[in-house]
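One chain of protein is taken out of this complex; the other chains stay put.
Note that the chains are named A and B in the order they appear, and that numbering of residues resets to 1 at the start of each chain.
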Amino acid sequence: MDVSMQVRVNGESREATVPPRLLLVHLLREQFGLTGAHVGCDTSSCGACTVHLDGRAVKSCTILAVQADGAEVTTIEGLAAADGELHPMQQAFWENHGLQCGYCTPGMIMAATDLLARNPHPSEDEVRHALEGNLCRCTGYHNIVKAVLDCAEKTEVPA
Amino acid sequence: MIPAEFDYAAPESLDDAIALLVEAGDEAKVLAGGHSLIPMMKLRLSSPSLLVDLRRVPGLAGVERNGGLRIGAMTCHADLEHDSSLGLLSTVAGKIADPQVRARGTIGGSLAHGHPASDLPAVLLAADGSVVVRGPDGEREVAAGDLFRGFLDTDVAAAEIVREVRLPSLDGFGFGYQKFNRRSEDWAMVAVCALVRVAADGTCEDVRIGLTNMATKPLRARAAEDALRGKPLDAASIAAAAEEAADGTDPSGDLNATPDYKRHLARVLCRRALTEAAP
Partner (left out) sequence: MSTTEVPPAAPHVGRSLKRKEDPRLITGRASYVDDLTVPGLLHAAIVRSSEAHARIVSVDTSAALAHPGVVAVFTGEDMADLLSPLPMAWVPPGVEVNNPEHWPLARGEVNHVGDAVAVVLGDDRYAVIDGAEGVVVEYESLPVVTDPEAALAGGPLVHESLATNKVHEWSLGGGDLEAGFAAADVIVERRIVNHRTSGSPIEPRGVIADYRTGSLTLHSSTQVPHFVRLFLALMLGISEERIRVVAPEVGGGFGAKLQIYAEEVIAAWAARKTGRPVKWIETRTEHMAASHHGRDQIAYVRLGAKSDGTLTALHARIIADFGAYLMLLTPVIPSLGAFVMGGVYKIPAVQTDITGVFTNKVSTDAIRGAGRPEATHMVEVCMDQLASELQIDPVELRRRNFIPKEDFPATTAFGIVYDSGDYHAALDKLLDHFDLDGFRAEQTELRQRGIYRGVGFSTYTEICGLAPSRVTGPSGFGLQTGLWESAMVRVTVTGAVIVYTGSSPHGQGHETTMAQVVADRLGVDPQQVEILHGDTGTGPMGLGTYGSRTTAVGTESIARATEKIVDKARRIVAHQLEAAPDDVELIDGRFAVRGSPGKGMTLAEVSGAAHIPDNLPEGMEPGLEATNFYDPENFVFPFGAHACIVEVDADTGKVEVIRYLAVDDCGPAINPMLIDGQIHGGIAHAIGQALYEQIHYNDEGQLTTGTFLDYCLPTAAELPTFETDRTVTPSPVNSLGVKGIGEAGTIAGTPAVLNAVVDALRPLGVTFLNMPLGSMAVWNAIQEASA
């Protein structure tokens, strides 16, 4: 039986009626039209679906939409300022060529901002381990790591 | 890949949750963080007819200190990881999967699930911890040694819920945790948790060693423990004890690790974990 739920997404209150098995990533993508979170695997491995749930980076492919009832969700679409000004992490990915095909990028950026919220000045090793739940096939991670370190250096309070 | 259809309930008390489980019988599953269960449901390796979500049940998360630790079953790995005062538990929690998984996966869920390659069961076993389980007939405390029965099989009945995890005080123990995997986000190929307490004369007063993925359930490396207890905590005794680490184990083999290789790893990791744990 479908379940009614309410969730704040990118600062906006949304209501939805969902089958219990609907995954959060599909609620976001198909009911709310927020297609920035991507699906890249079936096993919670790739992290392309990473969003923030109540302020923490999570894999939205491994969370039922109903589990987000009453919660606050931030997706890549909600990261830039309302006037379109990029989040410092987005800017850092751009400037450091931290992306190629872009498919893993929203998840990477959401995982990276989560790291800096916890640890504003991570070491390279800490960055690499903080991103171990996000797979990229294009960049070899080199410029992603560089972007995160660059963002940490340039911003005091990133999130 | 998506789960098969199921009914869903998010009760507001543990007793309501248990009543729902009793009513549904064997086909119901408890949903905590969901990071063991939902992946299995997506691959259709598990298809419960009802999920009873504990997210609305109050008082299930958090750490209480009273000599030992009482940890709410719904406490997620990340909360343990980021509290460095938790020592061993913090270290181990930080090695589970990846940050996103740690933000959702819970200690109670992990222990109730009983996956042979997951990190926390062997820690509970080494620490002589226990879980408090509530069911239709009330609460009972299940010692770690009795909790893990086999592959994904724990002494938590279908209508029971792990409410709390208890760890006795580990004051005076040094700890070591060695996890071996292909990539740091992977399940353990083998992991060893060692706790060592040193006597005034420098010998090993007490030692407890938990093994991960060396059988269908976590094991204590009793032979290695016995070999070290009372001995000086030097490299030679540790190495000799570690040689016994695979005694009585029965690991499964796969493409990346045969049983023999896992036994070898257990010995190497045991030596390293003991070295780490020794003062």
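As a convention for this text, a residue touches a chain if its C-beta (ideal position, glycine included) is under 8 Å from a C-beta of that chain, and two chains touch if they have at least 3 such contacts.
Model, not experiment: these values are computed from the prediction.
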Displayed partners of the chain not shown (whole complex): A, B
Contact partner of the left-out chain, one of B:F6, B:F148 or B:F180: B:F180
Missing-chain contacts mapped onto chain A: 19, 21-22, 26, 29-30, 34-43, 45-46, 48, 75-77, 79-80, 84-86, 90-91, 93-95, 97, 99-106, 109, 124, 127-129, 131-146
Contact footprint on chain B, counting only the chain that is left out: 1-2, 4-5, 43-44, 180, 182-187, 254-258, 261, 264-265, 268
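Criterion: only the chains that are shown with their structure count from here on.
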Between chain A and chain B, centroid-to-centroid distance (C-alpha), Å: 29
Residues of chain A that touch chain B when the two form their complex: 1, 3, 19-21, 23, 26, 42-45, 47, 50, 53, 56-59, 61-64, 66-67, 69, 111, 114-115, 118, 129-130, 132-134
Footprint of chain A on chain B - complex, ascending: 1-8, 10, 31, 34-35, 38-39, 41-43, 51, 53, 55, 78, 82, 97-101, 103-104, 183-185
